[in-house]
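Only a single protein chain was left out; the remaining protein chains are all shown in position.
Every chain is named by a letter (A and B) in the order it is written, and numbering of its residues begins at 1.
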Amino acid sequence: MKRKMAAMAMTAALVLGTLAGCGKTENAQPETKEEETVADDASGEAAEETETAKEPQSGEEKTITIWAWDDNFNVAVMKEAANVYAQSNPDANVNVDVVSLSKEDVYVKLQTALAGGGSGLPDIVLLEDYVSGKYLNTFPGSFADLTEKFDFSQFLSFKVDAVTQDGKTYAVPFDTGATALYYRLDLVEQAGYTEEDMQDLTWDEFIEIGKTVTEKTGVQMIVEIANNKTTLVRAMMQSCGLWYFDKDGNINIKDNEALKSAFDIIVRMKEAGILYEAESTEGRAGALNNGTVVSVVNAPWFISSIRQAEDQSGLWRAARIPRIAELDSSINASNVGGSSWYVLEKSEVKDEAIAFLQGVWEGNTDFYDTIMLNQGAMGSYIPGYDTGVYDEEDEFFGGQKLNGLFAEILPDVIPVNFGGYVAEANDAITTALANLFEGKVTIDEALEQAEAQLANQLGR
Amino acid sequence: MKRTKKAGPNYDRYGWIFISAAFLLYLIFTIYPAVESLMLAFQSLEGGEYIFVGLKNFKRMFGDAIFLQSLKNTFLYMVLQVPVMLIMALVIAVMLNSSFLKFKGFFRTSIFLPCVTSLVAYSILFKMMFSLDGIINQALMHLGILDAPYQFLQNSGWARAVIVIAMLWRWTGYNVIFYLSALQNIPKETFEAAKVDGANAVQTFFRVTVPQLKPIVLLTAIMSTNGTLQLFDETMNITQGGPANSTLTVSHYIYNQSFVYAPNFGYASAISYMVVFIMIILAIIQFSVAGKEG
Partner (left out) sequence: MVKEKIMRTAKRVILHLFLLAAVLISIFPFYWMLSGATNSSVNITGGAMWFGSNLKENWSNLQGTANVFLIFWNTIKTTLIYTFLAILICAMAGYGFEKYRSKGKNVVYAMFLLSMMIPFSAQMIPLFKMASKANMLDSHVAIILPTIAMPFLVFFFRQSFQSYPTELIEAARVDGANEFRIFFQLVMRPMKSTFAAAAIYAFMKQWNNYLWPLIVIQSNEKKTFTLLLSSLSSAYYVDYGQLMLAIVLATLPIIIVFLTMQKQFVEGIVGTSK
């Protein structure tokens, strides 16, 4: 029995020892970070530079913490930005720490920290443009006003509009969700159509082509996620310059012509048997990579999912998205998503963070080229579009100048006011569409329901 | 059991000492936040400031169709899933406790496995299994039950069924373990005595096993009811609450109100306390039912 007691005491001591060790790891932390910086640096020279720059005044070194949400995309881009900044500003003496989270996790953490009094926040955070209004309205004064700090005329206007409120701009635009129609040319050709036939379509023409393609090849024309069909809806809506809310922020659903047409088009696609409803994002990726679907409408970042199917190299093409025929306002360009960098007002290194963003995200077209090539990130900085990368031919897309296509689409995108309640509106639309698909309601009833649900949610 | 007051004057104090650590942590980390969040239920976040709004958040619930729907869904899960799961768990536990079962360790571990499988993994798998070209559709078509693939996750009834199946799969084995450890506390002689009396397996199950397991059954029932009320992971990851909110649970809705929509912590808090209130009533019912039977 005594031995038992001794063993227990030992375990206790061990555990307490480790617990005390928690504090120690904190001290060890800067070391780990330095190592990481070294590992991240492409050239050994740059690494040395950072190291030596740090040595003498390590007491003054400041860390800029950034939250972003995709290791292969915006996290990688920001790490690249950190390297570029370290090389071009060896005296800045800042260390950039990019914390990788999931997008949902960024929101959970940010909202808790802002509601919980404002500590535990990052210095820079990446937010989707769709949530811009929500944060600026709910937590006024939490984000730094960058209006005077950047020349925003050099950025795409619809991107700047999305992060501007009451004449003040609160974020540096990052990537755009310029939408394209990605499709399998080989399948389209099997049905007797050419690349020419896929340009500047209306959705009616698209459905007609889809019917033939599905009939002749047995492959359904377009994929959308079953419980979240709002990608198509949003793309169609913004192609007319309309949104769930009007310019003043009032709900605009039941009398929204673009929404009505979008619902109608989606239902017609389903009725024609050309709509593949994937159960989830996994199902969508699977359908595309397995060749069980011909096309998809999405943003530039979606290309990396398509590229996974190496055996389909050369078979894909991209085109402008179709427009809504019955609405004159509808154009062959739209946008889904996109995000921007915000600086937190209460950040202890606010000035350094702004300087860092200025140093890389404004003026450095080489940087934009690099992230375009390495991460496929479509920046919002207009001078960045004049460079050679946009003439690059993409093997996977049969030598098409893919980047050039986006550079062409982007200036056409019509700005809309996203408002503060995009998530609520998406949910209302998703519910309405589900009811519509189950045959419970007509299009007009579905839209009325959605408007009522949203109004109820917003307490209006 | 109640004649334990023999240990002298310090007796009661020792009891408090045993409880003290837990009690202290509990006061700091549960009671204090709980009280603060109760206050939050009477407030609303407007323009970055919390303002007192009285009972507005509570009143809002009754006119909130989505909340009412989520409450209905949650009860549906509770009524469908909890009893089925507990009965299945009990049967499997008794089987695993059979004296002549070979490879006990293998069986126990395998049956326990689902609840340690990562949620991310199994929700992806369930989505894939029930998808259009998934294994379930393929099997049903192969057997001639279906002519064309069926979209399970887009029919409100089936989507709920998938959630229930997923939960049964994940949590049955977990309850088996609790039953099993309780079964092992029943003295072997009790079973042998029943055997001598000529009771068959079914009779032994109802006359010996079930009464002996009553406390643990009550425990798991409360635990599962509570688990269902807090159900969130499955609906979030498998159906995202759809189609048309038909799988949305109260906890999922609380999460949406807090983190997906424009932050509405006051309202979320009010809903939370509504759940607590409902849960207390259910627990009282469960206890009194259990009490009557015994």
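Keep in mind that, in the parts below, a residue touches a chain if its C-beta (ideal position, glycine included) is under 8 Å from a C-beta of that chain, and two chains touch if they have at least 3 such contacts.
Note that the coordinates shown come from a computational prediction; the quantities given were computed from them, not determined experimentally.
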{"item": "Touching the absent chain when the full complex is considered, from A:207, A:233 or A:285", "value": "A:285"}
{"item": "Those residues of chain B which, in the complete complex, touch the missing chain", "value": "1-2, 4, 6-7, 11-12, 14-19, 21-23, 25-26, 28-34, 36-37, 40, 92, 95-96, 98, 100-102, 104-122, 124-125, 128, 133-135, 169, 173, 177-178, 180-181, 184-185, 187-188, 215-216, 219, 223, 226, 229-230, 251, 254-255, 258, 265, 268-269, 272-273, 275-276, 279-280, 283"}
{"item": "Absent chain, residues of chain A that touch it", "value": "1, 4-5, 8, 11-12, 15, 18-19, 21-23, 25-26, 29, 32-33, 65, 69-73, 97, 99-105, 108-109, 112-113, 115-117, 119-120, 122, 281-283, 285-286, 289-290, 301-302, 304-305, 308-310"}
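Criterion: only the chains that are shown with their structure count from here on.
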{"item": "Averaged-CA centre spacing for the pair chain B and chain A, given as whole angstrom", "value": "36"}
{"item": "Complex interface listing, chain B residues touching chain A", "value": "45, 47-48, 60, 63-66, 124, 127-128, 130-134, 151-156, 239-240, 242-245, 256, 258-263, 265"}
{"item": "Residues of chain A defined as touching chain B within the complex", "value": "104, 107-108, 111, 115, 134, 137-142, 226-228, 276-280, 282-283, 286, 292, 420-421, 423-424, 427, 430-431, 434-435, 437-438, 453, 456-457, 459"}
